[in-house]
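Rest of the complex left out; these chains stay put.
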Amino acid sequence: MRSDNRTAGQLRPIKITRHFTEYAEGSVLIECGKTKVLCTATVEDNVPRWLKGTGQGWVTAEYSLLPRSTKTRVSREAARGKQTGRTVEIQRLIGRALRAVVDLKALGERSITVDCDVIQADGGTRTASITGAFVALVDAIDYTFGGFGKFPITDFCAAISVGIGPNGPITDLCYEEDSAAVVDMNVVRTGAGNLIEVQGTGEHGTFSRNELNALLDLAEAATDELMANQRDVLGSVADKIGKVYPDALAMASEGDK
Amino acid sequence: MRSDNRTAGQLRPIKITRHFTEYAEGSVLIECGKTKVLCTATVEDNVPRWLKGTGQGWVTAEYSLLPRSTKTRVSREAARGKQTGRTVEIQRLIGRALRAVVDLKALGERSITVDCDVIQADGGTRTASITGAFVALVDAIDYTFGGFGKFPITDFCAAISVGIGPNGPITDLCYEEDSAAVVDMNVVRTGAGNLIEVQGTGEHGTFSRNELNALLDLAEAATDELMANQRDVLGSVADKIGKVYPDALAMASEGDK
Amino acid sequence: MRSDNRTAGQLRPIKITRHFTEYAEGSVLIECGKTKVLCTATVEDNVPRWLKGTGQGWVTAEYSLLPRSTKTRVSREAARGKQTGRTVEIQRLIGRALRAVVDLKALGERSITVDCDVIQADGGTRTASITGAFVALVDAIDYTFGGFGKFPITDFCAAISVGIGPNGPITDLCYEEDSAAVVDMNVVRTGAGNLIEVQGTGEHGTFSRNELNALLDLAEAATDELMANQRDVLGSVADKIGKVYPDALAMASEGDK
C-alpha cells in the first residue's frame, strides 16, 4: 500500500483547467495530486532563423520551478543568471514530445512557445507539464487557425512517470516516492499507442528487461487514462486532432471556446 | 467614467487568498481585478554576510512576470540570463517597503525572502505585490515564531498606484489606463497613516504640487481600504501586529492557521 | 547646525564645468561639494529597434561609480559582469528625468546617451548626475542641431536630494548625513516649476504628509537655485530652451561654444 493509499498502478487525482489565465492563446492549469503546473501556449508569426523561408513552423517549451513551489526554496534562475542543467533537460524533453504530434508544415511559419511554470511540485512535474502543455497547445492552435485545411495536431500526447519503489513498480510517483525509488522512468505516448519518448534511469540501482516491461505496462495504462481525460476536457475541439476539417465543422466548434 | 465603470477613487475588486500553496511558510494569492500575483514567504535560519553576528535579520523580495502573464509574451529572464532593470527596481521597492514594518532585531538572525510571481498582469503588479507580500510575510512570521516576546511586524503595510489620466487623478490603474496616464505614482503606507514610499513619475508629462496632493489623497483612501482588507483576511493573527504578546494570547491564535 | 555649518536648506557649493573633455558632443563636470560627476552626452544617428521609422528619437543614460570614488572601494561592475540593482535603478531615473524635458519628435531619429561617471561620491550622486547631465545634453543638442526649427529641449531640469535628519528636514545631504537620515527623497523639477519625479523612501522610518510637504518646499527652493546656476553656465545657449529658433539667433550663439 502506498503512502496515500493508492494501488501500484493508480494515478493521483487529475484536474485540467482550460483558460486558466486570460491573455495566452492557450492556458491550462494541470493538477496531479499536489503537483500543479501552469502551461501557457503563445503563438507568434515568426520562426527561428534556420526555418525562415521553409514554410515550416516550430514548437518549443520553457520550464521553471517557482522558487517556493518546492519543500525548501530553490534559488530563482533569473537571479542566478543561469538555468540549471535539470531545467534545460526538462524543457528540451517537453519540446521534443510536443513536436512529435505537430505537423510543422501544416503549422506554417509560426512559432509556438509553451511555458510550463510549476506552482507546486510534488513529483512528476515534467510529465504533468507535457500532459498539460498538450491541451494548451491544442487550444492555442484552435484559437489561431481558421478551421480549414489540415489541423496541425496529428494525435494526442500524454506523459507519466513510473518507477520501481521498495514494493515494486508504481505509477505517478509523488516526491516522497520518487526520492525512494531505485529506478525512475518517464514515458511519453500518443493516442495511437506508440511511444514518443522513454527515459529510464537507474541512478540508485539498475533494472532488468522484465522490470522495464512492467514499467512500460504501467505507463501505457496511465497515459491512456490521461489522454481520455484530455479528450473529455477538450470537448468538441478534440475531434479536430488528426483530421482535415471543412469549414463547417470548424465553425461548429467555435462555441467551445 | 472609467472603462470598467469605476469612479475615480474606486479600487478594483480585491481578493486575498491565504495558504494558496502548501509548502511555503506564507503563501498568498492576491487578485486586484485581472492582476494576479502569487506571493510566497520563505524563512531561512541564516542572514547575509554583513549581518552575521549582529543578532539582526533581513527581509528581501524577488519579483518576476511569468512569460505569458502579459498581453504579449515577455521573454523569460532565466533564459536570457539577466533580470531586466524594471524587475530589479521593483524587487528592491518591495523589499524596502516590507522592511519598513519589520523589527529586524526582533526577527533575530533569520532571512525572509518573499517571492512575488505575477500570474496575470493588468497594471499595478508592483503595488499588488507589496499588499499581498505583507500578508504572506505576517503568516510566515506567525508560523515560525513561537508566540512570545515581541512580534516582529510593527504595523500594516499596503501599496497602491494612482495616476493622472485624461480626466484627472484616478486610483488603481489597469494596464490600459496606465499606458494612457501622463503621471504615474506608487504609494506605500502604514496602518498608522504614515508614508513609507512615494514614487511619482511624469515621463509623459509633469505635475504640480496640487496634482501631487490630489494623488496622495486618493492613495491614502485606497491604502486604508486595502489595509482593512488585510486585517479581515488575517483574522486574529492581525492582532499580533505591533504588539508584545504573552504566551496565552499567542496560543489563542493557533486555531487560525 | 550641520557638520559643515550649512543651514537646513543650504546647498553645498556647486560648480558646473562645460567642455570638460574634448571628444563628447556634450561634456560636463558637476561638483556638489565633494561629489563630482563627469557627464558626457553622445549623439548617434540611430534609434532602438522599437522606434525605427517613427521619426522619433530617444534619450537614455548610464551611470557608474568609479571603483574608488567611494570611501571604501566598490568592486568594478565590468569585472563582476553585472550592474548592481542600485546602478540600474539610478540610470533608469536619469533617463526618465531627461526625457521629460526633451521633445523626442523634434529630436528626430537620433539617440543620445548620457554617461554619468562618478569620480568622487559624497552623497547625492544621482541628483548631481541629473543636474549635470542636463547641461551636457543641451550642449550636445546645440552642437548637433543646425539651429533652425524647434530646439528639442523644452525646459530646464534639475534634481536634488532632501531628507529628514536628526534635526529635521535638510537639503543636499552629504554621505554622512544620508547614512543618518530616516527619510530620503529625490526630487526632479522643471524650470516651469512642475515635478518630474518624486522618490521618497523611509527605510529607516516613515514620514507624514506634513513632513513630505516640508521636504518638497526645500526641494523647490534648491532646484530653482540649481536651474539658475545651469542658466548662468549655459549663457546664450540657455535662451534656446523651449523655443523655436530662426537661423539668425542660432548663429548668434555659435560663439558660445
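Just so it is clear, A, B and C label the chains in written order, and each chain counts residues from 1 on its own.
Everything below uses one rule, namely that a residue touches a chain if its C-beta (ideal position, glycine included) is under 8 Å from a C-beta of that chain, and two chains touch if they have at least 3 such contacts.
Just so it is clear, the model here is predicted, and its values are computed rather than measured.
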item: Subunit count for the whole complex, all chains sharing one sequence, 3 displayed; value: 6
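Simple rule for what comes next: only the chains that are shown with their structure count from here on.
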item: Arrangement of touching chains [line / ring / star / complete / other]; value: line
item: Most central chain, judged by mean C-alpha position against the global CA mean; value: B
item: Inter-chain centre distance, subunit A versus subunit C - centres from mean C-alpha coordinates, in Å; value: 52
item: In subunit B, residues with contacts to at least two other chains; value: 82
item: Complex contacts: residues of subunit A adjacent to subunit B; value: 21-24, 27, 34, 36, 38, 40, 42, 44, 62, 64, 66-71, 73, 76-79, 81-83, 87, 113, 115, 117, 119-120
item: Touch list for subunit B against partner subunit C, complex; value: 82, 85-86, 88-89, 91-92, 96, 99-100, 185, 190, 192-203, 205-209, 212, 216
